[in-house]
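Heads up, one of the protein chains got dropped from this complex, but the rest are sitting where they should.
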Amino acid sequence: MTSPTKAEGPGSAVALDPEVASTAETDKGKELVGRSPGQLMWIRFKRDRVGVISACVVVFFFVVGLLAPVISKLYGKDPYTVFADERPDLFDSAGVPLQPNGGISGDFWFGLEPGNGYDVFTKLLYGIRNSLGISVAVTIATVLTGVLLGVMAGYMGGKVDFAVSRVVDFLLAFPAQLFFIASMPVVVSLFVDPKDETPVYVRVVALIAVQWVLGWMSLARILRGTALSLAGREFIEAARVSGASPWRIIRKEVLPNVVTPILVQSTYMLPAFVTAEAGLSFLGVGLVEPTPDWGQMFSKASTELVMQNDITYMFFPGISMIIFIVAFNLLGDSVRDAFDPKTAR
Amino acid sequence: MTTLTKESGAPTSADAGAFLSVRDLRVQFKTEDGIVKAVDGLSFDLERGRTLGIVGESGSGKSVTNLTVLGLHNPQFATIDGEIVLDGQELITARERELEKLRGNKMAMIFQDPLTALSPYYTVGRQLSEPFMKHKGASKKEAKDRAIEMLTKVGIPQPKVRFDDYPHQFSGGMRQRAMIAMALMCDPDLLIADEPTTALDVTVQAQILDLLKDLQQEFGSAIIFITHDLGVISKMADDLLVMYAGRAVERGAMKEVLGAPRHPYTWGLLSSMPRLNSDIHQALTPIPGSPPSLLNPPSGCPFHPRCAFRSEVPGTLCTDTRPPLGAGRAAACHLTAEQKQTIFIDKIQPRLR
Amino acid sequence: MLRFIFRRTLGAVVILVLLTVVAFLLFFGMPRDPALLMCGKTCTPDALANIHKTLGIDKSIPEQFWIFLQGLFVGRDDFAQGPCPAPCFGYSYHTNENVWSTLIDRLPTTVSLAVGAAFLFLFVGLGSGLLAAWKRGTLIDKTFTGGAMVLSSMQIYFLGPLAMAFLVYQTHLFDQVEYTNFTKNPASWFTGLVIPWAVLSTIFAAQYTRMARSSMIEQLQEEHVRTARAKGMSRSYVFFRYAWRGSLIPIVTIFGIDIGSLLGGAIITEYTFGLPGLGQLAVEAVKFSDLPLLLGVMLFSAAMILLFNIIVDACYAFIDPRVRLS
């Protein structure tokens, strides 16, 4: 093992079960020849059946989100039509579907939403689309920030490290949820032109910004540790001695070595952001009607109207979210194992 | 897999005389990639008061063998076949409860890394006393006296004070001594030392080795000494077992094996080791290639892909047939005895000077 | 030890002050004027200015901040509503109540919820985690791990309404969720909180099961645990003494974070079940732009998080002798 990029992060220096150790050793013995860690990871991952299935489920959700407009076009409805006014025969005067099971029928596959009678199927599609879009954006933003600040702090040390670490400590002491709900109106008001409707994108930007501000610290902390230990390693020392600029060293030598923790952490962060975003919409500070959103569907589901008259409704957002989160967590485990087969579970 | 015959010549059942007798030991782990044969048909004997050295590269099955002797593998993950007889008692089929009575009592182990092998959460004294209290039914007071006695014996200054210290308050050498003291608490008849000196610097290493020898003389224990350092082994062992890919490839008295090795792998080991008295211009010769995968070991002689002398063996013997290991002083190689001797004298020995 | 506590407390106070600054700034970014709320239907610019003055928000932000900080430590006497002894968070704009006494008033609900749930999820979560680790690889392990995987992926805003719908509305097996003071009626205190406890601790317990299991398994693979086995110590002794001791560190760390943030107000839980605790208070404070209340809840919440950080760090010293508090 001479190539520096093959060096493993310090996180993998775990004490081993003897049998696990021997497996790992032999694994390497066979496969080490001429394969990059990425290829190795891919080979290991492909063998993990649960991981592959979870990945398929996750991909399915993303595809559904991406193709929501296409699917609803084929299905022939959109999530904005007020069916309670279009098809009043299907509802009572309070907007509860008259048919049992939330009005599930051939026309409305997942039934109708009590209240304004939106089509649940398309609403869920678009809800997934919007929630995932926001969460992906938050993940990208937090990863970029976390990588930048974490690696900088760890590699440069000194004042930069001190400053970043204090900021991290400070932000970690924040009551996150409280901060979210308190700052959402503020952030929205920063963008809104009082003349026009608060555009949906402003809420989206605010949601992303608020979660981003309090989302990057854990990753930064992890990467700081990794970069700190890398900074003392021989190949970095060698690059430094040979006169490479710090920026170049970070880019060429440090970053390739922190890919593993970044990938693993991202797969854990994304579902957490999905649930956090949904939580905000649940509390009424995220996306609001009529913009479809996963969390906002939960908020609807927890109203007395739904709980008393139409329990069926709450299962669509509920079950789909559980499946998504479970699949994503399983995927996260698989990704971690694929990168770092020694970690025992 | 090729025609693997029984290890002809090896005794099929435990020698009545041997204190520890291992027969045809096979340890396999199931992994997602397939079955790993970590130990594949290993046999050896050890008598009281003697030291058996086991050498080999990483992954050759040394540690697995010894953990198996202690019964520390989880049967859920490992399949173990063969026979291990300690002082007339069969260990592989023994119940967990029986093994617990033997461990730390009749047989004890010194682990490689004293930093991780001692629990950071309890005092050294407590960790020492525990097995004594359990196995000998001693009181706390008696156990403490014994522990202090042992700490004194392994050369720890102020043992009474150190008794209440935590492992992190000890230096590396002291920790290793404490480990040894712990292993010796119940006067074990069998002591397994798994690279006990690898983590230590040379002066401490020498002290520890002396200590082990002294203690062996005093207690008459049998010692299995695992290392990949031939220098250390030459100071400690009476007999030597060279392991490769989960098998013994050469066995014999230490002096014979090191003085006149008969297996190309042993030659390789010796050639790759620097010596104090050797010519500094003399290049070391590493063994080419890397250790074999235990998932899918090479056919025939597992060493053949790396063996420089394969061409000396006629036909496809090396790739087809696994060479047996004879009884007593023996090497598992298809080369004839004469070939081994000539090659060693002509090609290997000059390099070792 | 004392020095450690002193030093950490000092650090926590610095963070709290910074947090107050942030919360102050945050509030002044809010799009609403709290005075408008109080001013009512017949509001005039005069009346508005008057209210600004009584609220003290006609002064500059640094000035207001300084007055606030002073009040925290020595109390204030310049409120129309009455004297305000230290720690003075002022009076709520909305309800005109002393903020500190409102916090203290709401605290029992939050504490009941947090402590009850913590009690449950610690026992259930750690118990099943240990069992799964002990029985690693068996059907029990797989059932527990799989169940924990699903349950830990649940959200309070789904599980809560679900539990209410089935246990209360449909089957009437349980009482309405409601907070009754323990000293007033312990029985209804208990019955009123059973569902929130169960829901909260289901999700948490599942997380603790996963965590306890994986950290026990990790610990069981530690060399010192193997050494203990090699000494002939029994499996259960090694499991509960050696491996457990090592597992405590991550467990205590996470538990400290969890209980700290729970005591600071479980916003979604309290909102879902309509429990009048600190979390709900926070939502109300935001809704009514109630700066003193908002600051009070934020500081209290952060203080809880910091307090438990310190407690966790102090706990490390008891668990792991290598940690020295200095």
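Descriptive notes on the structure:
A, B and C label the chains in the order they appear, each numbered from 1.
As a working rule, contacts are C-beta pairs under 8 Å (C-beta built on N, C-alpha and C of every residue); 3 or more make two chains touch, one makes a residue touch a chain.
We adopt the following convention: contacts and distances are computed from a predicted model.
For the chain that does not appear here, its UniProt entry gives the protein name "ABC transporter substrate-binding protein", which is one of "Hydrogenase", "Malonate decarboxylase alpha subunit", "ABC transporter substrate-binding protein" or "NADH-quinone oxidoreductase subunit B". Across A:41, A:96, A:181 or A:249, the single residue that touches the chain missing here is A:96.
Interface with the hidden chain, as seen from subunit C, comprises residues 31-33, 36-44, 46-47, 50, 54, 80-82, 94-97, 102, 105, 137, 139, 141-143, 145-147, 149-150, 162, 166, 168, 176, 178, 274, 276, 287-289. In the full complex, subunit A touches the omitted chain through residues 20, 48-50, 53-54, 80-82, 84-85, 88, 91-103, 114-116, 185, 194-198, 284, 288-290, 303-315, 318-319, 322-323, 326, 330, 333, 337, 341-345.
Going forward, only the chains that are shown with their structure count from here on.
The chains touching subunit A as well as subunit B are C. Looking at A-C alongside B-C, one finds more C-beta pairs in contact between the chains of A-C. Work out the mean CA point of subunit A and of subunit B, and you get 49 Å between them.
With centres set at the average Cα position, the gap from subunit A to subunit C is 24 Å. If each chain is reduced to the centroid of its CA atoms, subunit B and subunit C end up 54 Å from each other. Of all residues in subunit C, those that touch two or more other chains are 222-223. Residue positions of subunit B touching 2 or more other chains: 72, 77, 116. Touching subunit A in their complex are the following residues of subunit C: 12, 15, 18-19, 23, 26-27, 29-32, 149-150, 152-155, 157-158, 160-162, 164-165, 169-170, 214, 217-218, 221-223, 261, 264-265, 267-268, 271-272, 282-283, 286, 294, 297-298, 301-302, 305-306, 309. In the complex of the two chains, the subunit B residues touching subunit C come out as 70, 72, 76-77, 96, 100-105, 108-109, 111, 113, 116-122, 127, 130-131, 134-135, 166, 168, 179, 182. On subunit C, the positions that touch subunit B within their shared complex are 136-137, 222-235, 241-242, 245-246, 319-322.
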